[in-house]
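Missing here is one protein chain; the remaining ones are kept as they sit in the complex.
Just so it is clear, A and B label the chains in written order, and each chain counts residues from 1 on its own.
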Amino acid sequence: MREIAVVEGFANNLDARNRRGVMWHMLFQASTVVGIIALIALMLNIIDGAFGYVAYEASVDPDSLAVNGIPVQDQSKEQLVALLQSKLSSGAYNKLNNEKPFVNRSQAEVYQLVVDRMIRPKIVGVWNLWPSLTQADEIRATVAKDHPKAELDFVSWLTTNFIVRPQTSEPLTAGVRTAILGSLWTILFTILLAFPIGLGAAIYLEEYASDNRLNRIIQTNINNLAGVPSIIYGILGLAIFVRTLEALTSGEVFGLVDPTTANGRTVLSAGFTLGLLVLPIIIINAQEAIRAVPRSLRNASFGVGATKWQTVWSHVLPNAMPGILTGTILAVSRAIGETAPLVVVGASTAISFDPNSPFSKFTTLPIQIYQWTSRPQDEFRSLAAASIIVLLIILLSLNASAILLRNRFSRRF
Amino acid sequence: MAELTMKNVEKKASTIDLRRKSRWGESIIQALLFFSGFFSIFVTIGIVYELGKEALLFFQMPDVNLLDLVTSTKWQPHTGEFGIWPLFTATMMTSTIAMAIAIPLGLGVAIYLSEYADRRVRNILKPILEVLAGIPTIVYGYFALTFMTPILREIFGRDVVQIYNTGSTGLVMGILILPLITSMTEDALSAVPRSLREAAYAVGGTKLEVAVQVVVPAALSGIAAAIIIGISRAIGETMIVAVAAGAGPNFTFNPFVGAETITGHIVRISGGDLSYDSIDYNSIFVLGLFLFLITLTLNVISQAIVRRYREVYE
Partner (left out) sequence: MTMNNDSDHKYVIETHDLDIYYGTFKAVTGVNLKVERNAITAIIGPSGCGKSTLLRTFNRMNELYANTSIKGEVTFNGQDIYAKDVDPVEVRYRIGMVFQKPNPFPKSIYENIAWTVRIHGYKGSMDEMVENSLQQAALWDEVKDKLHQSGLSLSGGQQQRLCIARAISIKPEVILMDEPASALDPIATLKIEELLHELKKNYTIVIVTHNMQQAARVSDYTAMMMLTEDRRSGTVIEFNETNRIFTNPKDKRTEDYVTGRFG
């Protein structure tokens, strides 16, 4: 339909319109490409930081510690213990023994102590993955020139050791175990608070609440709370859990802790603060899941004379449970990644022991990332990158299981 | 025999009691459930009360002067200066830069997903957007510091761009908010009934004309709501600014230098040693109250827009 008799008054503008259409189509596509590029850049950047060359110097030459020609890493546990005893001050030695007696430690653990306390490697250079791959020779030359005594290794900052070692101030031996356990303990209390109350509220709003003013206010309030910035929850947690309820959250009331070091900045406070934060999310998701249960199921139950709670407990909840669980997993996923509220509540900056009670001081994985990112030295950036990978893997697993759960049970209907 | 049976049945019928039984178990459960529902009100009351209480204490302190608060451009609690502007302008700058990225890109992606993309593309894009939305903000902070800032320094020069600056913070924040805008806008676009698109195609509209001149205007309230929520999110964002924007209030409009936002300030102050009832401690609550009121207002406006203009099509 190219050469047409143009209708009077109208222009033959189809080509121009199509050209405009093509141009904007490309612009819209470009927007999505930008989003994809951003994600790829993010991933690559993290990977880039988590691997690469490290140059480090030992403060004390390991060769000087050889006994009878046996290099230090091959020595037996007893030899290593003797080494420690001879070189460390008695106070330091006793402290180590009190934390965990040497008889209970493995050879690898004692050797680690020797490395930490005696050899004390010091980092003199860190390079990211890309430079390590492309400029390997220049790096070697630079290190040979500036730090002739240094060792140059290509490392992955993310190793299994990294995950199981506790946090220390030495970058080469730091690990995220403390942080991971802290996160787990915190999430435990988050769920303890948010799940029952959240589920209860959802059941109330969907099954019991009539459409009156109070209930509408409650619903609106929950929707609003979902949009409150997370740091506000941190401030709330600081004021209520850490300060006002200090006796409770620090464990003083139960007489379990040393009063001189006890304060409200504990796992309990952290968990509950995050619990308040994710409460609206759990409620809204559970409401949706409950709402999706077909009316016919409820009718069938009422029809045989069951009470409301019997109906809810035996029919509605089991039917809605996959959706409720999915929502809970998503809420947990959100809570694990939260940093700001916990900084305000008071995560500890330098703890190296694992949390072992609700009243322990705490740090979490995102906080650990924050602290390492905030230090200027390059090696801490690498540690941060490695911990980010750990965090992302945890979150990915959680979200994948939520999606699997959703898919597996949505096929039923 | 038949007679006997009849009599038994009659007797049974008269002994069934239809009156309401007391089910106190049900009542207890109902009370518990109501308490759970009401609990969220406690949370809100808690927020308002705690923030308000400490804020009040703040305003009662001798150094604090309401006029200064809104006119001074210095925020240095230790010297007694409490102008809110430095924190405010830094927040505005990061949020503005973020929205300048998130709105056009977010709308573009949403229009593409809703009006142009086929199912295959959607099945790839939507998970990508979900992933972007699910990445913790601290990771974005790391990204801002280790990737975005060096790039800006390369482009604009190392002496122009400082290590901590609001520019890269805003840019990364934009990427953070993009999925939010896209998903809300896409919901709004999908809600436009098919019959409307059909009408526009039937009069010979091109895809672009239908999408941009008919569908988008019809979904405008949902899009406005999305943008407002995006702004609210940007203002309340903490970790990216804490890592990459800079420490220390700085009254400036230069995106290449460091400045501290409201949220960044709260994090920095509470991360240090904090004694209760110090002026620093109270300032957290004032700022928190301010933040809470702004984001709450924005969220309420957003919901009102959606509610009021929802039944526009039919």
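Keep in mind that, in the parts below, a contact is a pair of C-beta atoms (placed from the backbone, for glycine too) under 8 Å apart; a residue touches a chain by one contact, two chains touch by 3 or more.
None of these values were measured; they are calculated from a predicted model.
Engineer: Which of these, B:L113, B:V139, B:A200 or B:L291, touches the one chain of the complex that we don't see?
Structural biologist: Within the whole complex, the residue contacting the unshown chain is B:A200.
Engineer: For the chain left off this view, which of B:L132, B:V161, B:V214 or B:L287 is in contact with it?
Structural biologist: The single option touching the absent chain is B:V214.
Engineer: Looking at the whole complex, which of A:N18, A:T220 or A:S397 touches the chain that is not displayed?
Structural biologist: A:N18
Engineer: Going by the touch rule given at the top, which residues of chain A touch the chain that is not shown?
Structural biologist: Where chain A meets the chain not shown: residues 1-5, 7-14, 17-18.
Engineer: Which positions on chain B touch the chain that was left off?
Structural biologist: Per the touch rule, chain B residues meeting the hidden chain are 118-119, 193, 195-206, 209, 213-214, 217-218, 312-314.
As a convention for this text, only the chains that are shown with their structure count from here on.
Engineer: What residues of chain B sit close enough to touch chain A in their complex?
Structural biologist: Per the touch definition, chain B meets chain A at residues 23, 25-26, 29-30, 32-41, 43-44, 46-47, 50-51, 54, 104-109, 111-113, 116, 125, 128-129, 131-132, 134-143, 145-147, 175, 178-179, 182, 206-209, 212, 229, 232-233, 235-239, 242-243, 263, 266-267, 270-271, 274, 276, 284-285, 288, 291-292, 295-296, 299-300, 303.
Engineer: Under the stated contact criterion, what part of chain A meets chain B in this complex?
Structural biologist: 17-18, 20-21, 24-25, 27-32, 34-36, 38-39, 41-42, 45-46, 49, 196-201, 203-205, 208-209, 215, 217-218, 220-225, 227-232, 234-236, 238-240, 243, 276, 279-280, 283, 307-309, 333, 336-340, 343-344, 346, 366, 369-370, 373-374, 381, 384-385, 388, 391-392, 395, 399
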